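A short worksheet on the structure shown next.
Of the protein chains in this complex, all but one are displayed in their positions.
Chains here go by letter, A, B and C, matching the order in which they are written, and residues are numbered from 1 within each.
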Amino acid sequence: MDFTPNLASGSAVLAAQPFSAWIGAELEGFEPGRAVLALNLRPELHQQHGFAHGGVLCYLADNALTFAGGSVLGPAVVTSELKVNYLRPAQGERLVAEATVLSSGRSQAVVRCDIHVLEGGSRKLCAAAQGTITLLTQPAPQA
Amino acid sequence: MDFTPNLASGSAVLAAQPFSAWIGAELEGFEPGRAVLALNLRPELHQQHGFAHGGVLCYLADNALTFAGGSVLGPAVVTSELKVNYLRPAQGERLVAEATVLSSGRSQAVVRCDIHVLEGGSRKLCAAAQGTITLLTQPAPQA
Amino acid sequence: MDFTPNLASGSAVLAAQPFSAWIGAELEGFEPGRAVLALNLRPELHQQHGFAHGGVLCYLADNALTFAGGSVLGPAVVTSELKVNYLRPAQGERLVAEATVLSSGRSQAVVRCDIHVLEGGSRKLCAAAQGTITLLTQPAPQA
Partner (left out) sequence: MDFTPNLASGSAVLAAQPFSAWIGAELEGFEPGRAVLALNLRPELHQQHGFAHGGVLCYLADNALTFAGGSVLGPAVVTSELKVNYLRPAQGERLVAEATVLSSGRSQAVVRCDIHVLEGGSRKLCAAAQGTITLLTQPAPQA
């Protein structure tokens, strides 16, 4: 595998995901063992009380975990499973998810992710996730 | 609480969530202890290989769990945490998430959710989730 | 692999686990896609309020998930991850964990598990788990 994890290579993968493009995700950091994914909160991403919808946080956790796993396993990876704890309502201008690899082997990585919400000058932890990223084997899993 | 869980009351809550409206979620079932939430897969909801993005599945799990919890606890609920296992790539026309309450008390419910993908005449299990729904207390949690 | 999942083959694996022998686990069912593991609650297995310790429930979930995964993948498996929701205090005479395979491929299975507590004539759901079982590859993972 000749994949080098950096902002250019990672942003190209992100740009190829239509859902990430729509939701407005941006890669802020991508290096071996770590990925930072962010997005600006706009009204379409809210639930009925004006906070970020849990599904938006979950998307961000899922994708940050996948990128962090991909930074050590290569780009042909999928998230096998994840767990998210929501810690406080996510109200603010921007969400930033930072994912860090805890452990990796030949075919799997276990990754943690913290999501902060930025509002005014403050930065508050609003969700914490943990999951498993798995290398895709050939042939690709049947759909 | 004078909230009756049925398609009319649940669809009104869903319509008030901008993110759910954008993503195109529809409530197919909503009764005490059970919620069914579905959406049509369109290109904006894909990742780079033409499957539903994991974040879409995660949104659907999160929201179906919340609705099922709300069907027994009332509408003022949040998802505290959830876990999702992705079982196969979600390729097809429509996703259907069915959530069922396992246990509920005065302030919390534990709920499971299965997500199937419909393609042609087939219906395949593509994700399985489990989570905790918590009644909001007054005053609302600080943002 | 010439492993046939049945009570004899499964009980032999269980008997080879010193921790399972000490804790008193018994295999009640073991067939393709399903395992039932039980134990009698005795004072050594309690926490400070006379209920089964959460760690006992967690052991039972972990091992029932592993056996169910092993029933479809063969005996050389490990639990990669699991999630447990505790639903009520486990007070009674016996715990019974029933694990069922949701999905399995060549190298992994995703499994759910329900744990009931038996007390007098009643049988109550006290914990619900979900996890991933992975086939060990050769050579064995480094310790």
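We take it that contacts are C-beta pairs under 8 Å (C-beta built on N, C-alpha and C of every residue); 3 or more make two chains touch, one makes a residue touch a chain.
Source: prediction; values computed, not measured.
Asker: Would you indicate which residue among A:Leu39, A:Leu87 or A:Leu135 is in contact with the undisplayed chain?
Answerer: Hidden-chain contact among the options goes to A:Leu87.
Asker: With the full complex in mind, choose from B:Asn6, B:Asn40 or B:Ser80 the residue touching the hidden chain.
Answerer: Of all options in B:Asn6, B:Asn40 or B:Ser80, contact with the hidden chain holds for B:Ser80.
Asker: Check each of C:Leu27, C:Leu45, C:Ala99 or C:Leu135 against the chain that is not shown and name the one that touches it.
Answerer: Result: among the candidates, C:Leu45 touches the missing chain.
Asker: Hey, which chain C residues sit against the chain that's not shown?
Answerer: On the chain C side, contact with the omitted chain comes from 13, 16-20, 22-23, 43-48, 51, 53-56, 58-63, 66, 78-86, 88-89, 91-92, 119, 140-143.
Asker: Can you list, in ascending order, the chain A residues touching the missing chain?
Answerer: These residues of chain A touch the chain that is not shown: 83, 85, 87-88, 102-103, 110, 112, 125, 128, 130, 132.
Asker: For chain B, which residues touch the unseen chain?
Answerer: 80-81, 83, 105, 107-108, 110, 132, 134, 137, 141
The working rule: only the chains that are shown with their structure count from here on.
Asker: Quick one: superpose chain B on chain C by CA and send over the rotation angle as a multiple of 5°.
Answerer: The two chains, chain B and chain C, differ by a rotation of 180 degrees.
Asker: Express in whole angstrom the distance between the two chain centres, defined as the mean CA positions of chain A and chain B.
Answerer: 20
Asker: Indicate the whole-number Å distance between the mean C-alpha point of chain B and the mean C-alpha point of chain C.
Answerer: About 28 Å, centre to centre.
Asker: Could you please state the distance in Å, as a whole number, between where the Cα atoms of chain A are centred and where those of chain C are centred?
Answerer: The separation of the two C-alpha centroids amounts to 32 Å.
Asker: Name the residues of chain B that each touch 2 or more other chains.
Answerer: In chain B, the residues touching two or more other chains are 83, 85, 88.
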